[in-house]
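Written below as C-alpha cells is the structure these notes are about.
Selected chains only, in their assembly positions.
Note that the chains are named A, B and C in the order they appear, and that numbering of residues resets to 1 at the start of each chain.
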Amino acid sequence: MRTAIYPGSFDPLTNGHLDVLERAAKLFDRVIVAVALSESKNPFFTLEERVALMKPAVARMKNVKAGVFDGLLVEYAHKQKAQAIVRGLRAVSDFEFEFQMALMNRKLAKDIETIFMMPKETYTFISSRIVKEIARMGGDVSPFVPPHVAAALKKKLKTAQ
Amino acid sequence: MRTAIYPGSFDPLTNGHLDVLERAAKLFDRVIVAVALSESKNPFFTLEERVALMKPAVARMKNVKAGVFDGLLVEYAHKQKAQAIVRGLRAVSDFEFEFQMALMNRKLAKDIETIFMMPKETYTFISSRIVKEIARMGGDVSPFVPPHVAAALKKKLKTAQ
Amino acid sequence: MRTAIYPGSFDPLTNGHLDVLERAAKLFDRVIVAVALSESKNPFFTLEERVALMKPAVARMKNVKAGVFDGLLVEYAHKQKAQAIVRGLRAVSDFEFEFQMALMNRKLAKDIETIFMMPKETYTFISSRIVKEIARMGGDVSPFVPPHVAAALKKKLKTAQ
C-alpha cells in the first residue's frame, strides 16, 4: 500500500487545494491531508477550525483522511508509513522554495519522495492569502472555496469586528 | 473616453512610479493614480501624507488626477468608469504576483483589463522599500524620488527619532 | 485616435492570439494585427497563407484590421501612426525576451509604448509551436485554433506527405 502526505496550513482550504488532492488520490492508495500547526504565527483560522473545515471537504474521497502535524514533516510521514509528499505547484515563484524544502526533506529522510502536481489552470491564481484579502474587502469568494469555507470566512470576519 | 487606474500604496512615490504614470497618460484619456489605504499595516507615510505627496507630482500632467481607494480595486475602477488597470513591471519576481492579481481581478470584473508597462530601465532597481532603507541609513535618495518626497522623508525620519 | 499594433508571426493564429486581440480592441480606437514576414526562416504557412487565415478571424472585430510588415517593427508602427505595441504574456519565460525587445524598441522609437496583456488563463498553454506539433502527430487541435485554421493545418499536412 502506498501512502502520500499532502501537507499545508490550509488557512483556509481552497478549491485549488481540493483539486490537487483529488488528483493525488488517484495515484496513491491512501492520501493524508496534513494540516500544519506551525506554519504561520497568526493564522486566520485556528488549527481546530482548519481541520474542521477540511473534514467535510474530503469526506467524499474514500482514500483520503485529514490529519494534523506539528514538528518535522518527514517524521510525521514516517509515522504514517508514507512514501511520498505531494505538493501543488502553481507558479515559478512556488517552485524554488518548494524545491529547497523538498531537497531538505530528502536530506532528512532518504526514503520519502516529494512529487509535484499541477492544479487545474483556472485555479492558478487562487491562494489562501488572496482569498482572505478578498473576503476582508467584502468581495465574493464563492468561486474560489467550497461553500462551507465561504460561510466560515464570513462568520469569522463578522465576529472580528 | 477611456480611463485607466494606476493603483499602489506609493509609500513613498518614486521616480519609477512617475515614469510609468507619464507613459500611461499618453495612452489613455484620463488616468487616476489611486493611493491604496489598505496595502500595508504600518505605512511609513499616512494615507493623507501619501496623497499630499502625490498631488504636486501629478499637477503638471493634465489628464492625471490623484484618488484614494479602500476595498476592492475593481469596485473602485467601476465607480470611476475605468476600462483598464495599469501596473508597472520591473522584474520577473513582480510578474507572477501581478499576474495572479490581474487574473483575480478579471474574475471579479470581466470588463476591466489589466495592462503592464515598463518603467525606464534606469529605474529598474528603485522600489519604495529600498528608497526608505537608504533614507533610514542616511543615504542620499535624491536621484530616486522627486525633491519634495526626499524632503518629506528627511523630515519624517528626524521626527521619528 | 489611438492606434495599437499587435505583431507576431501567427504561424498559425491561435485562440490565444484572438483573445489578446479582442482585449486590445477594447482599449484602443484601432488595432492593426501585423503579420511578420521575417520572424522564422521556415514558416509552416507562407506569409500569404498566414494573412489569409487572419482576415476572416478578425472580420467581426470592427476596429481591427490585418496588416503585413517586414523590417523594423517601430518603423511600421510609425507608418501606421500607432502609439502602442501590444504583446501577450503567458509565462515568465516570455517575459524577459519580451522586455528586452520592448526596451530595444523604446530605444529605437521613444514615442511608441509597449504594453503587455494576459490571455485568458485557459489559453496559457497554447502556442503556435505546440499546436503544430499536435497536428503533425494526428492530434485534434480544434479546441486551440479557429475551425478554418484547423482545416488549413490538416490540408497542409496532407499536401506535405
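Everything that follows uses one rule, which is that a residue touches a chain if its C-beta (ideal position, glycine included) is under 8 Å from a C-beta of that chain, and two chains touch if they have at least 3 such contacts.
Owing to the predicted nature of the structure, the values given are computational and were not obtained by experimental measurement.
Chemist: Wait, 3 copies are placed, so what's the full copy count for the complex?
Modeler: Copies present in the complete complex number 6.
Rule of thumb we're sticking to: only the chains that are shown with their structure count from here on.
Chemist: Which chains does chain B share as contact partners with chain C?
Modeler: Both chain B and chain C are touched by A, going by the contact rule given at the top.
Chemist: Copies chain A, chain B: same or different interface, half of numbers shared as the threshold?
Modeler: Different-residue interface.
Chemist: Can you check how far apart chain A and chain B are, centre to centre, with Cα atoms defining each centre and the answer in Å?
Modeler: Comparing mean C-alpha positions, chain B is 34 Å from chain A.
Chemist: Quick one: chain A and chain C, Cα centre-to-centre, how many Å?
Modeler: That pair's centroid distance is 39 Å.
Chemist: Give me the residue numbers in chain C that touch at least two other chains, ranges are fine.
Modeler: In chain C, residues 92, 121 touch at least two other chains, as defined above.
Chemist: In the complex, go through chain A and note every residue touching chain C.
Modeler: Its residues touching chain C are 92, 121-122, 124-125.
Chemist: Considering only the defined contacts, which chain A positions touch chain B in the complex?
Modeler: Chain A residues touching chain B: 91-93, 124-127, 130, 134, 137-140, 143.
Chemist: Which of the residues in chain C end up touching chain B in this complex?
Modeler: Per the stated touch rule, the residues are 2, 23, 26-27, 83-84, 89, 92, 95-96, 99, 102-103, 106, 113-118, 121.
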